[in-house]
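Written below as C-alpha cells is the structure these notes are about.
All protein chains but one are shown at their positions in the complex.
Moving on to chain A:
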Amino acid sequence: MKIKLHVWRQLNPESKGAMETYSLDGVNPDMSFLEMMDMLNEQLIEEGKEGVAFDHDCREGVCGACSMVINGEAHGPKRETTTCQLYMRHFSDGAEIYVEPFRSGAFPIIRDLMVDRSAFDRIIQSGGFISNHSGPKPEPNSIPIDPGVAETALDAASCIGCGACVAACPNGSAMLFTAAKVSHLGMLPQGQTERYDRVQDMTTQMEEEGFGSCRNYAECEAQCPKGISIAFIGRMNSDFLKASLVEPVDRRGKMKAQ
C-alpha cells in the first residue's frame, strides 16, 4: 500500500507546531497503525531526521498509552479500538491520513503526538480508590456480590484511562473517565463508606484540572476504545446529587484534620 501521512510536529510545549507531510510506500495491510508509524520513524532516522514522538507500550489495547487523533477521530475510524489495535487494512491503498495529538487544554502537548495526561492521575488521587492498607482482610465470600453488579462494575472498571473521551468531546470534558471510576467503586459494597465523598472530591478535582463540562454530545462513548457507556455519567450525576443533598460535605478533609 501507498500512504500519504500528515503528522503534527511540535518540538516542545512552547514552540509552534505544524503539519508535516510524508509518503510511505510498501505498507503491509496487516501492519498495525503503530507499526506503520515505526516504519515512518525508521525511514526518518535513515534520512538523519528525528522520528515522530508518540506514546505507546503494550500494543494490545490495554495499557492506554497510545493516543492519536486519526482523521479527526480519537484512536481512528474503527469503533472500540485503540490506535495500537487499528490495522492498515482498515485504510485503502493511496489513502491520505491526518495524525494529530489528543487535543484538550487539560492535556498539554509535550512533543509531536505526545500529551501530558497526568490530570487523570490527580483525579484518581482525589478519591478514586478505597482507602485501605495492605494486610489481613475479611474472607471475601462473607460479602456476596450479585454477579450482575460485579459485571457492571467491571464494565466501568475496564476504562484504560487513555483520554479518548476527552479528546473526542467538543467541550473537552472528562466526565466519562471520572464517572467510570465513581461507578466502579460506588457499586461495590467495599466502596460504600466513601461513596459520596468520592463523587464530590473527584468531580471537584476534574473541574480544577480545567476539563470542560458535559453537554451530552455522547462523542465520548462513540470514541471510547472500551465501549464504556454514558449511562455511567447518569449514575455519577445521581450520586453527586444525593451527595450534595444529604451527605455532609468535605468529610474527608475534616477527617484528615483530626
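The criterion applied here is as follows: contacts are C-beta pairs under 8 Å (C-beta built on N, C-alpha and C of every residue); 3 or more make two chains touch, one makes a residue touch a chain; residues count from 1.
As a working rule, contacts and distances are computed from a predicted model.
For the chain that does not appear here, its UniProt entry gives the protein name "succinate dehydrogenase", which is one of "Carbon monoxide-induced hydrogenase, CooL subunit", "FAD-binding oxidoreductase", "succinate dehydrogenase" or "ABC transporter permease".
The hidden chain makes contact, of the residues A:153, A:175 or A:220, with A:153. Residue A:185 is the one among A:185, A:214 or A:230 that touches the chain missing from this view.
Among A:20, A:42, A:93 or A:207, only A:42 touches the chain left out of the display. For chain A, the residues touching the chain absent from view are 12, 28, 30-32, 34-35, 38-39, 42, 45-46, 48-51, 53, 55-65, 80-81, 85, 87, 89, 110-111, 116-118, 120-121, 124-126, 128-141, 143-147, 150-151, 153-154, 157-158, 160-161, 184-185, 188, 190-191.
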